[in-house]
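Let me begin by handing over the structure; questions about it come next.
The block that comes next holds chain A.
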Amino acid sequence: MAYLITKENIKNLLTDLIKLKAVFAPKKDAEDTVLFGKLSSSSEWHGDALLTHTTAKDKVYLQSETFFKIKRNKSGVTIEDGPEPEETVIFGCRPCDARGFDIIGKLFNWSNFVDEYYTKRIAKTTIICISCEKPESTCFCTSFTKGSPVNETGSDVLLTNIKDGKYLAESITDKGRKLIGDNSKYFTEASKADEEAKVTFKAEAEKKIAKKLDLAEVKRKLEPAFESVYWDTVHLPCVKCGACTFVCPTCYCFDITEKAFDNINSVRVRSWDTCMNELFTRMAGGVNPRTDTKKRFRQRFMHKFNYHVDNFKEELCTGCGRCIKACPVSIDIRKVIEEIR
Partner candidate 1 sequence: MDKELQEIIKKLLAEKKVDWAIGYEKAYDELSTRPAFVQDANDTARLIFNKYCINNLGLYLTKFKKNKLAVVCKGCDIATVFELIKEKQFSRENVVVIGVACEGVLDKKTGKQLEKCENCRVKQPKGADFTVGTGKDSAAPKNFLDVVEFEKKSSKEKAEFWNRQFEKCIRCYACRNVCPVCYCPDCFANRTMPEYLNKNVDAEENKLFHMIRMQHVFGRCTDCKACDTACPVNIPLTLLTKKLAKDAKELFNYESGADMDVLPPLSTYNEADSESDIL
Partner candidate 2 sequence: MLKVAYFPGCSLSSTAKEYDISTRLVCEDLEIDLVEIPDWICCGATTAHITSELTAAALPAKSLVWAEKQGLNITSPCSACFSRLKMAHLHIEKDPKLKKEVEEVIGEKYNGKTEVMHLTRILIEQYGIENIKAKIKKELKGLKIACYYGCLMTRPAEVCVNDRVENPMLMDNLVKALGAEPVKWYYKTECCGAGFSLTKTEIARKLSGDILKEAKDCGADLVMVACPLCHSNLDARQPEIAKLIKTELNIPVLYFTQVLGLALGYNSMDLMLNKHFINPKPLLKAKGIL
């Protein structure tokens, strides 16, 4: 079902939502950094930037998630769960971000393994996504089967700015339908013409994305390329920081640690980790199968475009291009996989 909502009403909707739930939307700070931040008023929403500096991933898959607290007492040890997630709305993310939730959602719910922390949070999260009009030079979402500036995968509601100040609102999931239903006063029904306007919008937006990769070809080239000399030189500029993976909507690797606060209280925490970090694969005895930058660098691309495709039939990437922008040495993921030999 498609609706129309005006920009004015979007703000009204936000104002209402803020009263009920934790609403995260792009916010701009004094250093011009745009991040998903908790809104206290709808005016804080900064809708001008195409992409936030980091993704909304951390609102569902927390960078540091407290699993449980441990308390020692006379009778032994008691375990106390981490805080319960609250009802959350992620507003104003982009289709590439939203599709990231779809991709890691599958991983955290893989065969007989369910990650209860992620599952619990995503169930309480409604994602309102806004289609992209003008891509950045780093965008390449159209290279993916499901990728598109108006893609709806992962979103609960998709907003598309079909004409000035008027947004086409499509409810994608039950959560989305409920949200529109609960706030129906801000929505009007969309006409056929409105829905057609979106088709034009899509065509134009996709046209603007210059780079389109043949990912099947990439996969075909990657499979035998593990020992390729290509990796010997392509990794050289990489400084092995974790910027690319931490801004990625799909990277999900983590580490679990414990910290004692005093002689009685301690806590177990899951934190994001990155395959670029040399500690990532280092084992207790000091052995490290991925000893150098080359191996770590290779892993990132192999995982995203080869191994993950084997397991999930889709790439671990949505083409948002954040890693390209965040990379301190401007390594271009598109160029790296395109030129594999």
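Selection criteria: all candidates are chains of the complex that A comes from, given by their letters.
Here, a contact is a pair of C-beta atoms (placed from the backbone, for glycine too) under 8 Å apart; a residue touches a chain by one contact, two chains touch by 3 or more; residues count from 1.
No experiment lies behind these values; they were computed from the predicted model shown.
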item: Identity of the candidate that touches chain A (this complex; choices 1 or 2); value: 1
item: Chain A - residues contacting candidate 1, complex; value: 29, 31-33, 35, 53-54, 58, 63-64, 137-138, 233, 236-237, 239-243, 245-247, 255, 257, 259, 269, 271-272, 274, 277-279, 324-326, 328-332, 334-335
